[in-house]
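With one protein chain removed, the remaining protein chains of the complex are shown where they sit.
Order as written gives the chain letters A and B; numbering starts at 1 within each chain.
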Amino acid sequence: MKRRKRVAAGLIAAALAGAVGFSLLPIAWVLSTSVKLPRDFYASPPMWIPPHPTFAHYTALFSDYNAGDYYRNTLIVALGNTLLMLVIGIPAAYAVARYRVGGVALPFWMLVQRMLPPVAGLIPLFLIFQRFRFIDTYGGLILAYGAFNLPVAVWMLIGFFREFPEDLQDAAMVDGCSELGAIRRILLPLLAPAIAVVALFLFTFAWNELLFPLILSGTSTKPIMLLFVSLLQSPTGLLFGEAAGAVAISIIPAYSLALFFQRYLVRGLTQGALR
Amino acid sequence: MTGALVARRTSGGLAASRMRRVRPFLFIAPALLVSLGVIAFPLLYSIRVSLYDYTLQTGVARFVGMANYVDALRDPRFQTSWLVTMRIALPALAIEFAAGLGLALSVQTVRGPTRPLVASLLAAPVLVPGAAAAMAYAMMYVERYGVADALLAAVVRRPVDIAWLSSASLAPWSVILVEVWNKTSFVMLFLLAGLAVIPGDVYDAAGVDGATGWGAFRHVTLPLLLPTIVAVLALRLIDLLKMFDIPFLLTGGGPGTATEPVSMYIVETGFKSLRVGLGAAQSWLLVAAVAGFLFCALQLLRSTRGVA
Partner (left out) sequence: MLAATMLPQGVHGAPSRFEGVTLQVSAIEPSYAYAMRKFADEIQTKYGIRVQFDTVTLEQSFQRDMLEFSGGRASHDIVLFLPSALPDYSRSLEPVVPLAKQYDLTVNVGNDVLPTYRTYYTWDNVAYGVPFDCGGRFLAYNQAAFTRPENRQAFKAKYGYELIPPQTWAQYRDTAEFFATTDWTGRGGTRAGTIEVWRRGLWAWVWWLDRFAAYGGVYFDSQMRPLINSRAGLRALENMLAVKKYLPSDAATSTNPALRALFMRGEAPMFTTWGSTAEIAQDRSASGIVGNISLALIPGVKTSEGVSRRPVFGAGWAAGIPKYGAHKDAAIHALALLTDAAHQTAMDEDPKALMKPCRISSLRDPGYPRKWANYPGYAHQYIDLSLKNGELGMPDLQIPGAVEYITAADLQINLAVTGQKDPRQALDDAATEWTKITDRLGRPQQQRLWSIQNTGLKRLGITYRPELASAP
């Protein structure tokens, strides 16, 4: 019996180790390739640690391929959209959680919106944006991203607000605090970690977005996922070093933010779906 | 009850109390406005567009009623795109679920500080944008010279040249592999959270009744986990139906149309062929399908909740 348990434990450990390897292999290979000399790209057997690492690809990304512009554009749009979603989402979520505004229909509508295929909104948004000259503007993109981020924001926030004990807020208001004051001084500070998780998700979704900017952005606002498109279709063929570097720099924000918010990530991932 | 509590505490008379009754609607107004503006209104406008034969090239729109929908349904390439979507989504879902569940259960057996470390390492792919994952794999899949072939060659000690992206039968599996790599950890984390809320006493009680190991899993864990499982399967399936980023960057839909899912064909119809009327109709067919799946999923979820 004990032996069976140990064998089982051993198998599980092996499986987990294999899974970890599988998960990390592409990331490791991309990071390694981003600093390889071109002649080592196709080394067989594959080279994992280049003997002469070079940062030339990263430099090329910023000088020849305007990676800096892409980065800046994505930061502006992702931050802008995250802020906007929080600013309009927090009051809305509060109202729904506390006063059940809109009854059951509203949260259901939010859920439906979250599930909608983005491509369905893309054609009409393009036509509308074209009419009002919103194409290739930061404001336009920030608004457009609301199509997929607002439902996420409101849905997650409603879940968090519902968890918040109302008595705490009521107690404050009994003591003469206005509702808005109670919100500001009690509710928000205590929910700050949860709001931070939501912000992380909104930012990441906006950062990762490819389809919307593919059509709605232009030369002034193209975000980082479009850098991949131009690298892939470069006339010199797939530029391994630069492409690997582009992948590396595109995952930096998500990984940095995740490091900060490790504990809350799992909660956030499942928030709202179970309720 | 809460509303009454608030109303009792305040002063200011009728106007002020009406203000307070109105306030929740004011709170929700901006979000509602944005939601109407970027979601509801465009969707309704899209219905209108779908009833016209409208191409951006000429800018001329001619009312055709349901003709676009009929054309879309009859279009062999549209039909193929659905088959392709299913061909990629279903195996991906199955693998993600099996692997995700297996990993979640395995991680649960890990004790101590190693567990969060293992979970974090396993979760690493989930933070990678789909587009970046596609780029990384595009490089790895390069035939003969890419790391995928190189690794296999090192194992079998012979040159390996697998047509990862250029074989019509293999290319969909190459896409599935990227999706699975990118999203299995999401399923794992979701299930881990679901497992975490199952109270320990349930297992103790089961243990008392003589159920351990697989028995415990089948009769205790699984039923309690069922709502979570249904939820995550529904979420993933709906996401997979919308797939775009990974096939777009990995294969561009090729070879031919072997990896061209519905979203990609809609984008091509609307923005390359510039036939936005037809594209809008195709989009609505996709919305209908997703809505249908969502409805079934919700029904299923409700029934499993009843069971648990």
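Here, a residue touches a chain if its C-beta (ideal position, glycine included) is under 8 Å from a C-beta of that chain, and two chains touch if they have at least 3 such contacts.
The structure presented is a predicted model; accordingly, all values stated were derived computationally and were not measured.
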Hidden-chain contact residue, picked from the options A:I27, A:M47, A:M115 or A:I135: A:I135
Sole residue of B:L151, B:L235 or B:L274 that reaches the chain not shown, by the stated touch rule: B:L274
Which residue of B:G37, B:G102, B:P116 or B:G254 touches the chain not shown here: B:G254
Interface with the undisplayed chain - residues on chain B: 56-57, 59, 143-144, 161, 163, 165-168, 171, 251-258, 271-274
Positions on chain A where the hidden chain makes contact: 126, 130-131, 133, 135-136, 215, 218-219, 229-230, 233-238
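We adopt the following convention: only the chains that are shown with their structure count from here on.
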Residues of chain B defined as touching chain A within the complex: 2-3, 5-6, 9, 20, 23-28, 30-32, 34-35, 37-39, 41-43, 45-46, 49, 99, 102-103, 106-107, 109-110, 116, 118, 120-125, 127-140, 142, 145, 147, 150-151, 153-154, 181, 185-186, 189-190, 192-194, 227-228, 231-232, 235, 238, 241-242, 244-245, 248-249, 263, 266-267, 270-271, 276, 279-280, 283-284, 286-287, 290-291, 294
Footprint of chain B on chain A - complex, ascending: 9, 12, 15-16, 19-20, 22-24, 26-27, 29-30, 33, 41-46, 84, 87-89, 91-92, 94-96, 98-99, 101-102, 106, 112-113, 115-128, 143-144, 146-147, 150-151, 154, 166, 170, 173-174, 179, 204, 207-208, 210-211, 214-215, 225, 228-229, 231-232, 238, 240, 243-244, 246-247, 250-251, 254-255, 258, 262, 265-267, 269-270, 273-274
